[in-house]
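Report on one structure; see the data block that follows.
Omission of a single protein chain aside, the complex is shown with its protein chains in their original locations.
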Amino acid sequence: MSETRVHFYQVGSFAVGNRLLSAGERTVQSDRRRTNSIDSGHRACQGCGEALGARYALDAAMRVTSGQLVAVNATGCLEVFSTPFPETSWQIPWLHSLFGNAPAVATGVAAAMRVKGRDQVRVVGQAGDGGTVDIGFGTLSGMFERNDDVLFICYDNEGYMNTGVQRSAATPPAARTATTDAVGPEPGNPFGQGKDLPRIAMAHGIPYVATATVADLHDLERKVERAMSFHGARYLHVFVPCPLGWGAASNDTIHLARLAKETGIFPVYEAEYGEVTGVTKIRRPAPVTDYLRLQRRYAHLFGHPGRPDVVARLQAMADANIARYGLLATEEDE
Amino acid sequence: MDRPFAITLDVGTSRANHTGSWRIERPVYVDRLPPCNDACPAGENIQGWLYHAESGDYESAWRTLVQENPLPAVMGRVCFHPCETACNRVHVDEAVGINAVERFLGDTAIERGWSLPAPGPDTGHTVLVVGAGPAGLSAAYHLRRLGHAVRLVDSSPRLGGMLRYGIPAYRLPRAVLDAEIDRILALGVEVVTSHPVLDIEAEQRACGADAVFLAVGAQLGKRVHIPAGDSTKVVDAVSFLHQVADDDPPLLGRRVVVYGGGDTAMDAARTARRLGATDAVIVYRRNRDKMPAHPEEVEQALGEGVKVRWLSTIDRFEGGRLVLERMRLTPDGLPEPTGEYDELDADALVLALGQDTDLSLLEGAGAVSVSNGVVEVGLQMMTTQPGIFAGGDVAPSDRTATVAIGHGKHAARGIDAYLRGETPASPERHDLASFDRLNTWYYADAPRTQRPELELVRRQTNFEEVVRGLTEDNALFEARRCLSCGNCFECDNCFGVCPDNAVIKLGPGERYAFNYDFCKGCGICASECPCGAIEMVPERI
Partner (left out) sequence: MLQQIEGSHAIAESVARCRPEVVCAYPISPQTHIIEAIGAMVKEGTLAPCEFINVESEFAAMSVSIGASAAGARAYTATASQGLLFMIEAVYNAAGLGLPIVMTLANRAIGAPINIWNDHSDAMAVRDSGWIQLFAETNQEAADLHVQAFRLAEDLSVPVMVCMDGFILTHAVEGVDLLDQEQVDRFLPPYEPRQVLDPEDPASIGAMVGPEAFEEVRYLAHLRQLDALDRIPEIAAEFAEMFGRDSGGLVRPYRLADADTVIVAMGSVLGTIKDAVDERREAGERIGVLGITSFRPFPLEAVRQALGARERVIVVEKAFSLGMGGVLATDVAMAIGTTTLHTVVAGLGGRPITRVALLDMVDRARAGALEPLSFLDLDEGVIARERARMATVRRSGPFAENVLRDLGRPREDQA
């Protein structure tokens, strides 16, 4: 009888920690000494995916840089809920300037660190999807093009949540927002619009681009670590559900992020110098309806009569992602 | 550095903002009852011992196991593991091979010579245990741990009861049984063998015991009247297996028919094969779905060449030929005769139609109430006569070794309470950790490790153990398939997924605590807890 090496760990590497994993295989988040870059007392809504994503990403970056990190933040939920005078939740040096200029401000910080001979201090710029794909797009593209030494992180919750859930260029088709109401013959956000920012970032040929979700911490932390191993412009697009803006239960935040990945709605991959180098495979395939039904922003698609035609289009988009990135696991992946 | 007013803020300041006031529900850590534990007749804390096994700490695992059951190597072989039937992992892939890990732990303990926990301080009480089967052995063990002296008597020359005389050696090697019995005896048990007890009260008086545990089992094979010629050989399975165990097997010939559909029928047929029968045929009146024998026993029997005549009853046995009547099932699933007949050549017929108890020893104990051939027992296995307890096959329950071990434990605790003049407290029972409470996404996918089976050829001709144990790697792997239903196993998920850093990690073995100053009650921790050990409860406002 052949002996097999023990490689299986109850919750394997899916859970945050797991006492059975070696210390090196555990996440930063499992460490009691993690930075908690964004600390308790912040005013994010219950179940905020962005607050979680920011802590995940920045704590990982803090570990990788041994605490030599500066964060630049665009205006938006993350900024507002973290720093209302007189209280800040940030435990790391942090600067907020404007909504649309975080990438450029980050460039300035990086330039200052270099000129001061403090190259070990690394810079992270961060924004929501509005601050990234819309108003901050110009400065972001400039930062990419110059290959400035900045990791820019977009926490994508698919709309302008801070101002009351309006549409952004990251809002998915059919989703109801305050400016794309679920009325008329084409309810919600129109099809055929929006920006695929990770691919735009790749088109700049920058060293590293990756997508991730708050549902897969190991993947997210590994990507932050990978990103920090490069100098130059890097981009991380993190999918962060918004219970308030999506009309979802606050306890479903991670569940929704997981479903977004498992349905193919949000492809999780990474790219170096413009070429896709890795894809996080779907583990438990699910139809898009599993994901859509949990969100009131899609409520108009269900019930009677509902819009099965629209659901089918969304399923087709997910299927296209699955085909494009090869998201389904094959025998060799097992 | 002095900060510019308002625009620039110092770290740590947000901790003044106690967001816990937003909460309308609060998360609470709970321990729920895993379905395996719930289903275990011996009351084992299976999830508890698997927890230790998962980290490779087999000794702690074994020590947790023997808190409830002193015979893990035995039960790891003969238990029909209702725990695995109940296991939540069946909804993910396959049940955890609890029984195999139990056996691994039991074997490892024997191999490494681990001893059972020392007896408790002497109470001055003596308890008479009648019957050294699994119930009696279990009772003796638990009574010794509670500090009571034990006098263990059995009618047979060797201890073990049906474990020795009913279960064939290819399922339970005698060395294993002996090792585990010896370990119990090492706790200081007075043993009297080959000592049939004819009058329980007289026996108690004679030895001056303060209480009695009656566990004589069901040793009488049931017979039915089958018209048979003089030259035919008809035996009952219990006697047959007993004789084989005593190394005195009866000569049954080359064609052996076993009548019945339970595990004993399987044992008898498989034993007959090992004794040289070329044909071992089971005759059963219903179909395979209705067969009471455990599926893997049936599977193994068929694999060894045992044949089955389904939907058949034996009409008569004459001149080396059995006449079978074909049956059919009514819509209710009951067999009814068809009036059609088959014939089957047979040198011997073994009747495996169930067992009866022999309770003649209670005739002098008038206060012990008996009905339908079993002794009525109440809470903690006490009969209607105070001081006399009963368990195992003489008590109304499933007649399995695992049930018997549970009876022995409960009876020991009941006797202890009785001797102390206390009312036994029923332990707190947690809510069941049902499958819907789990978040199984987190568990790694893995197939169950199959216990390798001996090659068929070998097991048809000798009594070598058929099912072999797990290697350490496999046992560890299997243990790690446990979902830890309802009990925190420190995966750090709650600590990680809280958007408000409101979970405090207390360190290895200490689990976690909530910081209600900051917990907003979003419930992500509860949703993302793999094992369902967090409950959201409404906040009192």
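By letter and in written order, the chains are A and B; residue numbering begins at 1 in each of them.
Convention: a residue touches a chain if its C-beta (ideal position, glycine included) is under 8 Å from a C-beta of that chain, and two chains touch if they have at least 3 such contacts.
If you're wondering where the values come from, they're calculated on a predicted model, not measured in any experiment.
Looking at the whole complex, which visible chains does the left-out chain touch?
A, B
Out of A:N36, A:Q68 or A:Q166, which is the one that touches the chain we can't see?
From the options A:N36, A:Q68 or A:Q166, the contact with the absent chain belongs to A:Q68.
So that we can see where the missing chain sits, which residues of chain B does it touch?
Where chain B meets the chain not shown: residues 1, 3-11.
Provide the residue numbers of chain A that touch the chain removed from this figure.
Looking at chain A, the ones touching the missing chain are residues 67-70, 72-73, 79-80, 82-86, 88, 90-98, 100-101, 104-117, 121, 138-139, 141-142, 145-146, 148.
To be clear about the criterion, only the chains that are shown with their structure count from here on.
Using the average of all C-alpha atoms in each chain as its centre, how far is it in Å between chain A and chain B?
That gives a centre separation of 49 Å.
Sort out for me which residues of chain B touch chain A in the complex.
Per the touch definition, chain B meets chain A at residues 6, 9-19, 22, 54-55, 441-444, 446, 452, 471, 473-474, 476-477, 480-484, 489-493, 495-502, 505, 507-508, 515, 517-518, 520-524, 526-528, 530, 536.
In their complex, what parts of chain A are in touch with chain B?
Within the complex, chain A contacts chain B at residues 1, 3-6, 8-20, 26-27, 29-30, 32, 36, 39-44, 46-49, 51-52, 55, 82-83, 85-91, 217, 243, 249-255, 258, 284.
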